[in-house]
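Moving on, here comes chain A:
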Amino acid sequence: MTETLTTPAAGSATGDPARPYLSATGMRGGYGKADILHGCTLNVDKGQIAVIVGPNGAGKSTAMKAVFGMLPLREGRVTLDGQDITTLSPQERVRRGMGFVPQVNNVFPSMSVEENLEMGAFIRRDEIAETMQQVYDLFPILRDKRRQPAGELSGGQRQQVAVGRALMTRPSLLMLDEPTAGVSPIVMDELFDRIIEIARSGISILMVEQNARQALEIADIGYVLVQGTNRFTDSGQALLADPEVRRTFLGG
Partner candidate 1 sequence: MSSNRQAAAVSPWRAPILFAILALLFVMEGTMRNAMFSGSWNTALGILNMGLISAITAMGVNMQWGYAGLFNVGVVGFLALGGLAPVLIALPPVEGAWSAGGSRLLIALAVGLGTLALAAQAWKRLSSGRGLAVTAILLAGFVLYRWLFDPAATAIEANNPARYGNLGGLGLPVLLSWAVGGLFAAAAAWAVGKVALGLRSDYLAIATLGIGEIIVAMLRNEDWLARGVKNVSSIPRPVPYEIDLQQNPDFVDFAGRWGFAAAEASGIWVKLCYMSLFLVVLLLVILLAELALKSPWGRMMRAIRDNETAAEAMGKDVTARHLQIFVIGSAVIGIAGAMMITLDGLMAPTGYNPLRYTFLIWVMVIVGGSGNNWGAALGAVLIWFLWIKAEVWGPALIGALTAPLPDGALKAHLLDSAAHMRFIAMGLLLLLVLRFAPRGLVPEK
Partner candidate 2 sequence: MDILNAIVAILNFVVIPAAAYGAQLALGALGVTLIYGILRFSNFAHGDTMAFGTAITILVTWALQAAGIGLGPLPTALLALPVGIAATAVLVLLTDRAVYRFYRVQKAAPIILVMASVGVMFVMNGLTRLVIGVNEQQFADGARFVIDVRSFREMTGLAEGLALKTTQLLTVVIAALVVWALFWFLNRTKSGKAMRAYSDNEDLALLSGIDPEKVVRLTWIIAASLATIAGVLYGLDKAFRPFNYFQILLPIFAAAIVGGLGNPLGAIAGGFLVAFSEVAITYPWLKIAGYLAPGWQPEGLLQLLGTEYKFAVSFVILIVVLLFRPTGLFRGKSV
């Protein structure tokens, strides 16, 4: 059933098959004068889960924002499905198939769950009922709470609304900025399960995580960022097994 969460176009890559679906290379930039990113590179293949981890202040969230066009780049290039999107606005990137779930303030608190999902699909002109059913199938609790204002839900439920809202545009790439921040471990496992499920339907996932160990467990590819550059890049399992990564970033 989750097969149809993505757009039909996203199913068949039109770009260079050798190239990753999302490719952000050599990103350099920051807010104001000082750069935060110093040549950061992130690639995600179709249906892959890519996780960015690293110490505080490493520029993880900044890298996400750069990929999404919320931060002007001094250098570097972002391509999606082989097309250069470096200069596009975030809104335009949403139209090209990117979905973004911010870390905080990621729902419309006074609007009902259903309205939140509707707003997620704001740019769509076609029928959205089917996509909404798919989101409800993915997060059944939201179906029960669909008339409730999102602001009244628990933290975990609110994150589900936020992810659901981003899925409403049927993105081919879903970007999550610390989706498990502030939720209980049980809810975190549940959320990760759902994220795996979303990835299996063919949607690429790029996410930043504080809970590095658990996130790398599910990651097809992990990026360890330090001071705005890639320190380690490998599969999640390999990174977990790497003694240096364990010692420096995973606390032994």
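Quick notes
Operating definition for what follows: a contact is a pair of C-beta atoms (placed from the backbone, for glycine too) under 8 Å apart; a residue touches a chain by one contact, two chains touch by 3 or more; residues count from 1.
These made the cut because all candidates are chains of the complex that A comes from, given by their letters.
Just so it is clear, the structure is predicted and the values come from calculations on it, not from any experiment.
The candidate from 1 or 2 that touches chain A somewhere in this complex is 2. Contact residues on chain A toward candidate 2 in their complex (touch as defined above): 90-91, 94-95, 100, 102, 105-111, 115, 118-120, 122-123, 165.
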